[in-house]
Structure formats: structure tokens, C-alpha cells
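Removed from the display is one protein chain of the complex; every other protein chain stays in position.
Right after this comes chain A.
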Amino acid sequence: MNVKAKKGLLHVLFWIALLVLWQLASLIYGPEILPGPIYTAKGGYELLSDGTLLQYIGISAYRVLLGWTLGSLIAVPVGIVIGKVGVIRIFAEPFLNFIRFIPPIAFITLFLVWFGIGETSKVMLIMYATFFIVILNTLTGVMSVEEDKIRSARSMGASEWQIVIHVVIPATVPFIFTGIRLAMGTSFMAIIGAEMIASNEGVGYLIWNSRLFFRTDWIFVGLICLGLMGFITDRVVAMLGRKALSRYGVVSTTSLKR
């Protein structure tokens, strides 16, 4: 048996062991306190067959992807400008380091007041969750472009604008990429918070609402969906990054083979 098949087998065994442990634990504590895998699967099937689960996943994914994309699109140029212009950086840096400690969830009520109860407030919240992480990473990237690269471009006749386009931005790509990947994680946290407090649909709503019926199995279904959604999007983003941006030095950190 080759190494790859061995590794695959180990993975399968690991997951089976985990499921068995989970099932055993649920037998000890009872399905209301800790629903086991079988119980959870039944609950999941229930939610799947009436269509709510897929609908909720779709809604949550849509909110996250929209807010995350918009947030990143705005944050990257802003980060580059802050990194490149010293005067702006002096003022922006303390502000960024102040605001990054305020978690998106703390803003939920304010965002509802400012942007209404509809989709806008949720998407804005995701944008907020994405924005500062991407800015800070982009900024760090711009600041760490080696002086020799800029100097050599300059003595080969590049204008300051050309240096930004052809040296600073390409050199910053790995930092930007790390930033948007990290932002994906905070986006998921933010959307669940928002959906728990102010929504009638979505995975966060499912998790929160299930408490009314004491359906702990539905809560588990929600948790597993969240994990899978995050895992899959991160893998897809990492793969796209590796495929499209490898020349900029973007490498996948989650790749199983070292």
C-alpha cells in the first residue's frame, strides 16, 4: 500500500473513531443534552427534506460571500494607499489598531439602526468584519516590500506610479491573500451573530431558533453546516490562490502533503 492510501485510510479511521466517541458520549448523557451522530443525522434529514436547511445555507453563504467580496475589494486599495502615503499612515495606524479590537458583533444593534433590519445591515457587518483585517494585512505587505526592489525599479526608469503597479502590488499579493483568507473566518463569526439576533433565516437563525423547541440535534446540524461551509470556502479560496497566484509566492498552508 502506498503512502497516500495509508494516509487516506488513517483519515477515515480518525473520523470513524470520532463518530464512535460522539455516539458513546451521547448514550451516556442522553440525546437531549448531547444528541449523537445518528440522532443528528435524523434531524438533518428532517431539515433537508423540507428544504429549510439548503435555503438557510444559501442565505448565509450569500451574505458572507457578498460582504466579504465587497469588503476585500474596498480594503485592498485603501490598504495600499495607507501603506504608501506616510502622512495618512501616521493617522490611520492608531485608528486601525483601535478599531480592530471591536468585534463585529458589538456593532449589530448600531448597524440595525443605521442600515435597517434587511440584508444591508448584515452585508455591512460582514464588510466591517472583513475590512480591517484585509487593510492591516495589505498595509503590512506594502511596508515590507524590500527597498532594493523599489530602488532597482526606480533606477530602471519606473515612475512612482509604475512602481506601485508593477512592484508594490505584486510584492504585496501574498499578504493580501492571507488577509482575505483570515477575513473569511471572521465573516462567518459575524454572520452567525447577526443572524442569531436579527434574522428570520440563515444558519445562525437555525441554531438560535432551535432552542425554542429544545432541538439540540438541529443545533448540531447548524454547527456542522457552519464548519463545512467554512472548510469548503477556505479550501476553494486556497486552491484558487494557489492556481492563480502561485507566481506571486502564494502557497497553500492547509495542504495535507507538506
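Points worth noting:
Keep in mind that, in the parts below, a residue touches a chain if its C-beta (ideal position, glycine included) is under 8 Å from a C-beta of that chain, and two chains touch if they have at least 3 such contacts; residues count from 1.
Operating definition for what follows: contacts and distances are computed from a predicted model.
Per its UniProt entry, the chain excluded from the display bears the name "ATP-binding cassette domain-containing protein", taken from "ATP-binding cassette domain-containing protein", "Multicomponent K+:H+ antiporter subunit E", "NADH-quinone oxidoreductase subunit K" or "Glutamyl-tRNA(Gln) amidotransferase subunit A".
Of A:K42, A:R154 or A:R242, it is A:R154 that touches the chain left out of the display. If you put the hidden chain back, the residue from A:P170, A:G185 or A:G230 that touches it is A:P170. In the complete complex, the hidden chain is touched by one of A:E32, A:D50, A:E93 or A:E146, namely A:E146. Listed for chain A, the residues touching the missing chain in the whole complex are 146-149, 151-159, 162, 166-167, 170-171, 173, 247-249.
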